[in-house]
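Missing here is one protein chain; the remaining ones are kept as they sit in the complex.
Naming follows writing order (A, B and C), and every chain is counted from residue 1.
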């Protein structure tokens, strides 16, 4: 089983990403269960604006798309800006919009029988909204979102430290991340054994 | 297998509910697959404000809660007001908040291994947001939301007719509802065979 | 000048409301500027489900509506449940939906030339989303929302103490509340002097 993590931080490598540090807890939980994982920092690639699978002219989305399609588990990890998902996370959803109209040999939308989770960090407030926005988009595309397949870290009210600048709440974030890994693996395994059929036509 | 539908219209019985008419398409799809269904019009009951499982003094939530807990599938059906879920739908989420801290004999949150879907109607715009708000809340509580486990009907821009006042778009709503029934049944069946375990402690 | 505060806590009087304690900071700021204020705990009244100005049969919304219409400033104060506005806050928006189709003698929607703000509390995360949901609804109805006309208090990640159970972040909430009072008063005063005309027909 394979899992692709898309880190939607605004900061190109090699800058430290708090979002990546939290995502790695979920990755660790999946690896313990034998899942092969890969993390892609999307901002390091030239992912063009658009809603097709290949916008041409050097667009680097096709490579990322191939990893998503080769994985049973997708995790979108994003920071929070103005209480909302990062523009990179919305870019990723826009590019996955094309999956809606592609089907496999059995007539199933490409995202069916794949599960998705969300990781959110922020130095203020907004994690649940960001989770809802991302999860809502992924469900539209056809991914199944297991219960409690997310974790987050933030600390209100108002602006404050980032994850790596404080120990506050790390234990909660960690145990929630461990549960997310367990739930993603369990539902992906259940769907592997007993897949969702093509919708009635 | 059992499915409970919560109709969150603001209109008490016996007023006609557009939301109920659309919900019935999903119910029909589940019944065809052998699922026993029940629809509860929540506004007909005295569901008290609060976040516990029983607010006392004649609170009628405990009866509704018992149906939810006895079902493998939950569908929240709601109209759209000011682009948002009806207050009755938010009331239902608030009352299910108590499920978060209850676990079964194996230490699993009560909502684990249950799946949830959403039905939305409105005479303007807002369905995707309402789906996202409801699905986000249900995922928080522990329900698994299958890909494309929703349907909706609305017609923008601006205020316009209700579902029963026009034929516009009924075919799309119906085929989407059929797909939602198929997907809810498939994921509920997969989780029945291979359940999500208790999260690591 | 008059300001009406709607406290949308789920807890009837005389239970202590954290939301009310934070709302009172904004109230104090308005009173210092000569504004007459009143706070209504909505859950203490029988506000019926519906979208008209009077749902009949003992509906107590008409009295609350009269206070709103007699005020230049409206503040909706709400706790956060499952990262969303309380059901009582959505109930209030639904009932104000009727204001959309009512106009004054000059053909202006009733809410024009009134300003609105938001106060949010919660023991976890979600304040910005709740502010956005409430402000979005109020703007739809016709209220003007001044910049930074809100304050909130919460503390993530995960569940934690309520406002009155900790001193964490009180200074930020207080200074933000003071700014909200200043901004609400300034924009209400500007619109009193130079009102928005009726929209072109």
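The rule is short, and it goes like this: contacts are C-beta pairs under 8 Å (C-beta built on N, C-alpha and C of every residue); 3 or more make two chains touch, one makes a residue touch a chain.
Please read these numbers as outputs of a predicted model, since none were measured by experiment.
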From B:11, B:65 or B:129, residue that would touch the chain that is not displayed: B:129
Contact partner of the left-out chain, one of C:92, C:141 or C:155: C:141
Listed residues C:22, C:131 or C:155, member touching the removed chain: C:131
Contact set of chain A toward the excluded chain (per top definition): 10-12, 43, 49-51, 81-88, 90-91, 93-94, 97, 133, 136-137, 140-141
On chain C, residues whose C-beta touches the chain left out of the figure: 29, 109, 111-112, 114, 128, 131-133, 135-150, 175, 178-179, 182-183, 186-187, 189-191, 193-197, 199-201
Residues of chain B (touch criterion as defined above) contacting the omitted chain: 82-83, 124-129, 132, 152-158, 169, 172-173, 176
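Criterion: only the chains that are shown with their structure count from here on.
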Separation of chain A from chain B, taking each centre as the mean of its C-alpha atoms, in whole Å: 25
Distance between chain centroids, defined by C-alpha means - chain B, chain C (Å): 29
Separation of chain A from chain C, taking each centre as the mean of its C-alpha atoms, in whole Å: 35
Junction residues of chain B - those touching two or more other chains: 133, 136-137, 140-141
